[in-house]
Structure formats: C-alpha cells, structure tokens
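Only one protein chain is missing from this complex, and each of the others stays in its spot.
Letters A and B mark the chains as written, and numbering starts fresh at 1 in each.
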Amino acid sequence: MSMKLTRREVLKSAAAASAFMALNGTLPDLAGAAPGEPDKWVKAVCRFCGTGCGVMIGVKNGKVVTVKGDPNNHNQGFICLKGAELPSIVNATKSRVTRPYIRKNGQLEPASWDEAMDLVVSKFKAAIKEHGPTSVAYYGSGQALTEESYLANKIWKAGLRCNNVEGNPRLCMASAVGGYYTSFGKDEPIGCYDDIDAATCFFIIGANMSECHPILFKRVAARKQADPNVKIIVVDPRKTNTARIADIHVSFKPGTDLAILNAMAYVIIDEELDNPRFYNKYVNFMTNDKKKVDFKAYQKFLQDYTPEKAEKISGVPADTIRKIAKIFAESSATMSLWTMGLNQRIRGVWANNLTTNLHLLTGHLGKPGATNFSLTGQPNACGGVRDTGSLCHLLPAGRMIKKAKDRAALEKQWGLKPGTIAPKPGLHTIALWNAFSEGKIKAMFVLCTNPAQSLPNVNMYTEGMKRKDNFMVLSEPFMDAETVKYCDVLLPAAFWCEKRGVYGCTERRYSLLMQAIDPIGECRPDVDILLDFAKRMGVDPKVIPFKNVDDIWDEWREVSSATPYNFKGMTRARQEKESGIRWPCPTEDHPGTCHRYVRGEDPNIPKDYKNKMWFYGTKDGKARLWMRPYAPAAEEPDAKYPMVLTTGRVIDHWHTGTMTMKSPVLRRSFPNAYVEVNIDDAKKHGIKNGDNVLLETRRDKMIFQAKVSDVCRPGLVFVPWFDKNLIINKLTLNAFDKGSKQPEYKICAVRIKKA
Amino acid sequence: MVPAKTGWIILVVISLVLWVSFSWAGQIKHLVAPDSAADCYACHKKATPIIAENWYESKHGVILVKCFVCHGQPDGQGSVPWAVSPDPRIVCTKCHDPAIKRMKAKFGLAPKCYTCHPFHQNSLHHRAYSKSQSKK
Partner (left out) sequence: MKGACRSVIHFSSLLAAMLLVAAWCSLAAAADKAPAKARPVVEECKRCHDVAMYQRELQASPHALDKDKKPITCEKCHHFHFNPLTSYYARDEYYDKKIFPPGSFDRRKMQATARKSMQAAKCQACHKDLYKNAKGEPISEIGRLCHDAFLGKNGETRRTCAGCHINIAHLPPFDRERPFNAGFAKKLMENQPRSGEKGGPKK
C-alpha cells in the first residue's frame, strides 16, 4: 500500500519540523561520542592546589585533548576552572624550556645535557672542596613529585652530607607543621575530607576557600545545602566570595585573630561549654615558656582575653565573639579550616595552636566532622616535602636531624655508616637565601619553584642572584619564569603529565600520577635529572641505587614502615588500580586511614588500647594546649605607612602564573594584578575604580590599577601575587616566625596615593 | 494529491532549509574586546543582567564555575570550544560524568542536560545557598 501525502500533511509536517527545530535548535545530545573523543584516559592528579583532585587526562594521538575529574578520587569527578584548563597549558609547548642552557656573558646559550651537567657538577664539587658541604644547597618545591623530593633529600643529606635542603613549603606550611608538632607531637592533619560531610559547624579562618580550594569549598557548600542547620563562620578581614555562604562573617584588624581565638576560649569556659571529660584525659596545659600548668592557670591566663578586651584589640564586637564561640562549642561536630591567613605570619605557629586549642577545650576531635583541619596550599607540600622531611631540620617520616636517635635509625634503614648524616640542621629558606645573597652559599640547585617572584622582600634576593660568586642551577619547564632571568644553568624539566610519580594532598592522601604523554624536546623528568646529578657528583651508588621512579617509591614505602607514617601497603600496583589512599596504610589490604590518633581507625593504635584516643607523638600520649598571648605583627601600620598590605591568590591563577598564564582563557579572565581598595578608603584618597594607585612600603613602591569594592575592610589593601610584571613581593617583608621560620606575607605596612 | 516520494523530498528539503537557517542563526559573532575577554561576568553584568544574576546566584556562580568553563572564549582559544549553547558531551562531562553515567544507566535515555537542569539557575529541586537571596 503506497502512502500518499496530502498537501496539508506536507505543510503540517513542515510546520512540525520547524517547530521542533525551533524548540531544540541544534543542541546536541549525549548519545554518541563527543567530537574529538580521546583514545585513552590516563589517571592523574591536578597540577594545582592542595585539594588534590583526581583527574582523568584524555589523550588522542599522543596529545592531551581534554581532562575530566576522576570519579573515584575524593573529588568524585569534579574539577575547578583551573583544572579544566590543563589541556591548553600542557599544549603551550612554544613557551617551554626544551633544552639545557648555560649563561655566558649575561645571555642564556643553548647547551647539551653533558655540557650543562658537567658545569653544574664542577661548581658543586669546587664549592664543597673549598668551603665544605654547608656551602651548597637544594631548594625544592611542594609541587615536585614525592619521589623527586625524597631523592633530592637523600642525595644532599646522605650523599653530600649537606643539610641545606629546603623548599617553598617553608613559605606556606611551616607554621602549620609547627602548630601540629607542638600541639600533637607529630605533623599532618588528624581528620580528612570525609569530615566535611559530617560537620555541623565550619569555622573557616584565614582561608579564602572558594578561590584557593574550590572543590573543598563546593563540598562545604553542598553540606550546608543538604542540611541548612549547618553553621558556617568565616573569619577574614576580607569579605571574600567564601563569605557568601557564611552565616556570620567576622572582619577583624589583621593580626588580631590571636586575641579573638583566646577570647573564644574564654567564652567557651565562661558559658560552661567546655569538655572537662576530654581535656582532663587528653590535654596538658602549657604556658608560652613550656611550663606545664593546670586548667586553673589557663583560666587565669584567659582573663586578659575577655570579649570586651578582645574587642578593643581586634575591632570585633564582644557580642559577635560570644556568638561565634557559642556556635563553635554548641554544635555537635565542628570543623576548623585554615590556610595562609594563619600560617604566613610571624605568629603563625601560635595562631595554629590557638585554633587547635578550641578543639582541645571542647573535645571536637576524633569524631566524624569534628577536627582541626589545616588546608595545604600546594599539591605536594604534605606528601613531597613535609612527609619526606625535605627541610633543613627534618628527616623522612617526621624524624629530626637534631635527635641522634632519629639519625641513627635512618642511617640503619639507609644502610649508611653511622655518623653520615650531619648532626647540625641546615639553613631555613630565608636564612638560606640570605646566605646565598651574601655569597656564603656558593652553589644552589633550584627545582620546580620560582623564588625570584615568590620570596618575600624579593629585591634583596634577586640582587643576590646577580652575584658572580654564587651559582644557581634551575630546573624549570617554562621559559618565561622570573627566576630564569637569574639562573646560571637552566635545565629543561618534564612537565606534570610527562612524568610519573606521587602527589600527597591535604588529607594525607597519596595518589599516583600516571604518565600521559612523552616529555617534549630534550626535557627529562626531575628524577632522572637528579639521578644523573648524583652519579656525576660521585655519590656512592649504594646510597643512590635507584634505577627509576618506582624504585624510589618502594624504598620510601619501606622507610615509612618503621614510623607512624607507615604506608607500606601502598604498593605501586595498588596505586595504579586505586585513586589515592590515605596513610597510615600498613598492609596491602588496609583501606587507608580517615582519623589518626583514634582507636579502631589508626592502625598505629592497638585494638585493645585503654583509651579511645592516643596522641602517640608526645611522650605521655596527651595533646598540648598552648597559652599563646596576643602579639602584634612584625610591621604594624603607623603614621608614615598607615594601612595594611596583604597578598594572596585569585581562583584564576596559580602562584606565579607561569602555568595559568599559558591558558588564553585564564590569562584573559584575570590579565593583570590590581589593588583591592575599600570603598571608604577610596573616597578618602579620591580614588575611583580603574584609577592608578601608588603603593609604597619601606622596601619598594609600585603602581596598580584600583578595584574599589567592599571586599577589604577599611585600612586594608589586597594585591594578588601572580603577575610577573607587578611583583608585589618587592613590597612585602621577610620577617619570619621564630618557631617555624615562615615569613609574614600577610601583613606589612603600606601607604597609598592616587598616582 | 502529491505522490509520496515527492512529498517526502519536499519535507526533507524544507526541514534541511529550516535546520540550516536555525544553526546559522545560532552562530552570532561576539564582539572583540581587549585582553579581559574571558572576564565575561564584568561586562555581562551590565549587558545581560538577568542571565548574569541567575548565574551568580546559582550553584555554578557560588563555586565560581565561570562563564568560560562552559562557553569557552569568543575567539575560540582555550580548552573548551566557543559556544552559546555548549555541547554537554564536551563540557558537562568534565565534572558531571559520574552523574551522567548514572542517569544513562537508570533511565536509559540520554537527554540533553538543559531540558531538566537549568544550568544558569538554582538547582532543580531547591534554591542553592538561599541565604544570599533571603531577607535574613
């Protein structure tokens, strides 16, 4: 039967077709493969922040074409806008260093690997011969792979017998390390990201999570959406995007958070919301000069920090302090989250202690959702530098250079002659760069970091880099990094997914980055560069026996097994199958640990231990509540420089921008640094949005375009530090915390003027 | 009466013309702005305030999934192609792949995300982070 169409049916169908087209347009649907679908997906971790999102790299014809979140890692498939732009950054090959360079007559000239490495080694050997092993150094990074940092640490401390091993985590996490160490006897957080899903109160202080830990911010916001009774307190002199989801935003005079935290403790005790059952069992009360006292002494100490007294110091109304203290204590599970606002201070360790104190006082510790959680800035500061002990005073897995017992234990594990490891700690970052700038350090190996932009009071250090009597070799992927201007030898480093190794993120999760593509040009993974260096330096091959990156991981696993870090269960095979495991993880069938120090969860604690919690890092198994006073910042505002300058990050850019500026969208989303000025301050100075403003500190001055808003409180200006054409670190100061040696990037005195 | 064969040919031709015209209409030329081309929100807050406000108040706005993450950039550079109506297979899967796979497995269809999920607006089921719009 043939179907005959009437004219009307034709018209009707045409109308229907056009209506259908109009409704749906040309929106493609999810059936069928997307254009440019990858041949394979390679599992890795994002190159950027300490959240450590798992990513799946889509590779087609040997090229990275796309990226998506790893559904099996903690981020459950989500990534932020920087992670989403990784393909265009990986493919920015024209900006890469693709061969070694040697500086001759002020210019970087191409060289072969042999030429470059021979020169490097000759400089190091000469320095050690003439001035001893303390005249050389290694300055690494919280963005280097774990195996790279572990290897460098061993080469220098065991091979060259030099303890001048440092890294940029000294600039970002040292105070958190000091805080955890003084409060609990051991570094690294107790809880994990799972606590976000269980907390009923979030205390976010000194952290702009929405821009610096976006996927964790999303998790916090989702928690609040799931349960609107969850309370979020944001304590920050800037009203950032993070404050959008806060129930209360507390703005305070920069540096006075110490007073606020002590005042909160006062209120908690005054309102009888403290938890004697917890602290009588688990907490020692310690004075600032390390004397053990009792709770009564602590109460007396807090008399100086009534809410009214704290109001005078901080500008926060006493009622607000009372309110947030009560919310903190009354909630069933409170989670504190903090980053650089507390760490990058000369009182960074104290700020960390005082935040932890609130948890020790209320018992918000060890139960799901209740934890004091330091957010790590860099993707591998924890796993790579803190845990491997790649700092001047540390040894792997929390051991300390100054303790003879620790040195002996490591020497035994490493098969070294007793006494190989030098007993005196090396120079911390600021001291190291001071010494380099004075010509006392003769040869420095800089890896995966950009100190010519990231050091505080940086003019001092770039001047030092220009000296003729010191030598700096730099391993760096990008040609336009600021430090390239000053290095003597430039080595082409393989970038991110061109190599294989481990990143350990904020929540003690170690995840393997699998290699997705081959290194371009003559680039080599840093592990290979360091192995080559060790060989040429004549380091005993028994000390550095590794053939590849997997060998290094296996040794590190083994070394950890004698310590509470014990992650012997994280074999390479297991890492390839799974998407990250949290340490401790002693055996291959152990799932990893969510909460440390808790019986039943922490494998270091016997299952029949007498108490629920055991802070095994301290001699008596108890945590310590430190009575830290309020003390002002290193450079408070005064008549000459009446405002406070603070620096920080924005979501669009990572650190010094060497990577994110390669993405055309991220570059244009935020092309230049600007100065954020409060509306009232702007009016006072006659500054309109977009005007040029001159910022002046005691160290340098610089002109920025103004962004007038209500983000900064009056008296405060903010400048992001990603812009290599406007290096704000020329204006910051290098005063540092006496305990952690971390510089105070967050506060210095400035004056502004319409330019 | 029109014989069936001719009728179908006419139908196909008309549909083709309409489809082409609509897809052409979709490709409007975006203006070329100076270097802040990917700072879409700053301009669109004034130019298309309702869409901009919807985005800002939505989950994507709160967690800073900025415009270019889904729409790319007018000159087509970057990791995501320029599109007024992005392709969910390229864009949504970057973050929502697990949920999309669950949807597919559960309901069988592969619907276009937009038919249920208002991508610029608050979540389907209830207002996200309603504090930002509440009177409290």
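Note that in this section contacts are C-beta pairs under 8 Å (C-beta built on N, C-alpha and C of every residue); 3 or more make two chains touch, one makes a residue touch a chain.
None of the values given here were measured: they were computed from a predicted structure.
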(request) Using the touch rule from the top, list residues of chain B that touch the missing partner. (result) 1, 25, 28-33, 42-43, 45-50, 53, 74, 133
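Note that only the chains that are shown with their structure count from here on.
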(request) Using mean C-alpha positions as chain centres, tell me how far chain A is from chain B in Å, no decimals. (result) 34
(message) Help me check something: in the complex, which residues belonging to chain A touch chain B?
(response) 2-7, 9-10, 13-14, 17-18, 21-22, 24-36, 66-69, 71, 76-81, 84-88, 210-211, 214, 217-218, 221, 224-225, 241, 244-245, 247, 651-652, 663-671
(request) Under the touch definition given earlier, write down the residues of chain B that touch chain A in their complex. (result) 1-4, 7-8, 10-11, 14-15, 18-19, 22-23, 26, 35-39, 59, 62-66, 68-69, 72-73, 75, 77-80, 85, 87-90, 93-100, 104, 110-114, 123, 126, 128-129, 131-132
